[in-house]
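Take a look at this one; I'll ask things after.
The complex appears here without one of its protein chains, the remainder shown in place.
We call the chains A and B, going by the order they appear; numbering starts again at 1 in every chain.
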Amino acid sequence: MFRFLALLKKELLQIFKNPKTRFIALAPPVVALFLLGYAATTDLKDVPFGILDQSHSQESRSLIDKFNASPIFILHHDIQNETDMGNKLARREIKAALVIPESFSRDIALSQPVNVQIIVDGRNTTSAGAILNDSNAIIQSYNTQIYPQTGSKIQISSRGWFNPAYNVKWFMLPALLAMLSLMIVTLLVSLTFAKEREGGTFDQLLLTPYSTGELLAAKALSGIIVGIIQVSLSLCFILFWFQVPYQSNYALLILLIFFFLFAAVGIGLLISVHCSTLQQAMIWVFLFAVIFALLSGLATPVESMPDIMQKIMVINPVRWGVASLRRLFLEGATFIDILPTYLILAGIGAGTFSIGCYSLVYQRTH
Amino acid sequence: MDGIILCKDIKKDFNLGKETVHALNGISLSINKGRIVGLLGPDGAGKTTLLRILAGLLIPDEGSASVLGYDCVRNAESIQSVIGYMPQKFGLYENLTLHENMKLYAELHQIPLQNQKSRFDELLEMMNLSRFPNRRAGKLSGGMKQKLALACALISDPDILLLDEPTVGVDIISRRELFGILRKIVDKRKSTVFVSTSYMDEADYCDEIVVLYQGQIIANGAKDSLIEKAKTVKSNPTLDEGFQMLIAGAIPLPLKRKVPLSPEAEVVVKATNLVKRFGTFTAVDHTNFEVRRGEVFGLLGANGAGKTTTFRMMCGLDAVTSGSVEICGLNLHTASGKARQKIGFVAQKFSLYADMTVKENLEFFGAAYGLSRAKRKERIHWAIHEFALENYQNAPTGDLPLGIKQRLSMACALLHEPEILFLDEATSGADPLTRYDFWRRILDLADKGVAVIITTHFMDEADYCDHMVIMQDGKTVASGSVTEIRRQGTPKGAPLNDITEAFVHIIQKKETAS
Partner (left out) sequence: MNFRRIRALAVKERKQLLREPASFVIGIVLPIVMLLIFGYGMNTDVRGIKLAIVSHESSSIGDQVISRFQDSEFFDVTLMRNTHDAEIAVQKHNADAVLFLPDNLQKHFADRDLNALVAVNASNPSVGQMHEAYIKGVLMSALQGNVDTSSLPGVRVQSRMWFNDKNDSAYYMIPGVIVIVMAMIGCMLTALQMAKEYEHGNMEQMFVTPMTSAELLIAKMINNYILGMIGMVIALLMARFLFGVPIRGSILILLLGGTIFLLLQMSFGLLISSVTKSQFLSCIISMLTSFMPSFLLSGFLYEISSMPVPIQIITYIFPGRYFVDFLQTTFLVGNVPEIIIKNLGIMSFMTLFFLNIARIKNPKKLESQGISV
């Protein structure tokens, strides 16, 4: 046992004594989390919104006031005509525009239906959709204001469970935690192997009485420990700086992090056993990390992916990490809810670990 | 001074963490045209730094240097377009072929297209590489790579050649060949060669030598300038002895075994019918060895002879294709953990954990071999004393001077008191004093009953072996005691060759036969 502990201690010393590896183990995740916590937002604000008011009436102004009162839009009144509006949209001087027809005040006065146009820039469909929703809501409230008696009283109120303010950060930050720790831990683990190979220490290590399993287990465990330190640091940031609420039992979170790191480390080991140079290891880790991150449900929902991709992505630990972190943080999930994730992550870890172990034994004996 | 290479009071420091290393400490020298000048010195003496300054790659902190009248700082580009330079990590592109590598340097030096072919043929012929112009550089053996790199440096037919350790890790035959080529060039073109090496005996091939030690010149001039001082103590001293005299002021007594190997000592390493194939290529072809307790066993051979592969199979780093290796009666395959417990290993390249301190490395290897806490403490205490590491215990090993690193490697390999010690060119790049010290310890261990298996390129070290095996093309071509080998390596009727000549004779005889 103490032999194994010595090996583990060596692995940790190797990572933490070298300023370079210490740097990538701890700094980028925190910096990235900090930056992304602020940047990765889908909430709109300061949207430049053009107004083409052809009616110039009391009524049109009161509609415009409604838009002005919205915190999302910054109104631009200097639109001359439709051509000008088109140009301004193309040049991104405005992102959307409201066109009020000449007949607006007359139609309102006559209690006739009246059409206004809202034109949005479709270059970014996500924000375009959001702008349309917000504008529609403003116009609805205008309608109920001017026709309180005639309007239908059918109302649909809505409530967002677990995240009433629809705060994107609450979702994004725990998800980023999974993505970043996978990237860094996988990279670190795969690099320690390449490093031992290039530094000649690999031979020296192979000649000690350690078995292949022990060597891999120590590397894996050290990767998990580094991961835990890094994740804890990021967690503090998420909980105390960004103040994302945590609703479940902390033991479940710790267990999840452990299994998640186990899977990440397993993937790293598998890559590193098969790569003889640093460059190869880095490129493969990178390729996997990018694919896993993109298809993790962080940017677009997993459920919207084609079925075949959903099936393949069962092996994607980030996907399970993102989904379960969200349930633990926001939904107050119980052990039973997370159990399938634990099992899958443990399966990914055990699978990659044993294939890696088998490959290394094979390499040593052939 | 009218030399074509001139240095005046060159100083160069490097910052290594908190410490400053004086790589060069006031170097002045002058080299004349048309000579081969050897820059001798152990690793870390400052050889590479000096050559890089001359090539305009580094700027000296103090002093000035010039090559062909160009200042090394201000006119670096002019120097770089007229000299030939071969760095230690030769700048070959491993996934380009021989021909493509040469073509690249020819184009960079703007050799006219019509002259290129004849130049390539001439150089490949000279280097004895004409057989495979289309092989990728990465697939060449060490010696061939060195020759190709030299060919690339020679493409522009430069007046001055700066070569940084072209012979490191190269067998004696290739080394002779290389210097033969250099001599031909110098004779034909009156070019000047400034070549660095850590093998003192290569002074024999040079017209003049500059001996560097700890950033200072300790001898400069004709080859005899190194041994002059030693002559006062001993007649016919070797170059190593000259170096020892200059540094230590005395020539140590020759080393001798105190307890001669007993003929009935028990066999501890037994290799039977070892075969290693890589694809269709047979690297090791049915070799057999026996190594006894207390025996110093030397494994020699030219580059690519299969000696490294054999060595790696014997200590269990490479798997055998067929045949078997037994360590103290344990099969290296079926009882690998137990068998590995019995062996210690020192690699050619320093291969301990550079980020960890001396103490941490010792602690780790002690625990790795399962020494109990008390035992570990005792053995680490012993190692620190025995190898005089007291002052370095808490220094990161990566920053240590080479000699200390080699001592530490030995210490780590001996912590668990192995019965068999494997040394893979463990003295490569070390100065004669360090090597003497090293061998004193090895013989001591052998006296105590440890079996020692070594590979080396220093032929004088063969003298310490009880038994030697010379390999060629994967097969054993000679084996026996040093005297037996010398006899096998001497043509009938001629006076007995020394070990170096005997080695060369054996290898060349086989080569011409095949």
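Just so it is clear, contacts are C-beta pairs under 8 Å (C-beta built on N, C-alpha and C of every residue); 3 or more make two chains touch, one makes a residue touch a chain.
Just so you know, these numbers come straight off a predicted model, no measurement behind them.
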Which displayed chains the hidden chain touches across the whole complex: A, B
Residue, one of A:T83, A:S158 or A:Q243, that touches the chain absent here: A:S158
Residue in contact with the excluded chain [from A:Y250, A:F286, A:F335 or A:Y362]: A:F286
Touch criterion as defined above, residue of A:A40, A:I64, A:I229 or A:L255 at the omitted chain: A:A40
Those residues of chain B which, in the complete complex, touch the missing chain: 14-16, 21, 23, 43-49, 52, 55-59, 76-77, 80-81, 83-96, 100, 103-110, 149, 152-153, 162
Interface with the unshown chain - residue positions in chain A: 20, 24, 28, 31-32, 35-36, 38-48, 63, 86, 89-92, 95, 108, 111-129, 132-133, 135-136, 139, 142-143, 146-147, 150-164, 166-168, 170-171, 187, 191, 278-280, 282-284, 286-287, 290-291, 294-295, 297, 299-301, 303-306, 309, 326-327, 329-333, 337
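Everything below uses one rule, namely that only the chains that are shown with their structure count from here on.
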Centroid distance [mean C-alpha coordinates] between chain B and chain A, Å: 54
Contact footprint of chain A on chain B as seen in their complex: 315-317, 319, 333, 337-338, 340-341, 343, 345, 347, 349-356, 360, 363-370, 373, 396
Residue ranges of chain A in contact with chain B within the complex: 2-3, 5-7, 9-10, 13-14, 17-18, 199-201, 203-204, 206-211, 364-366
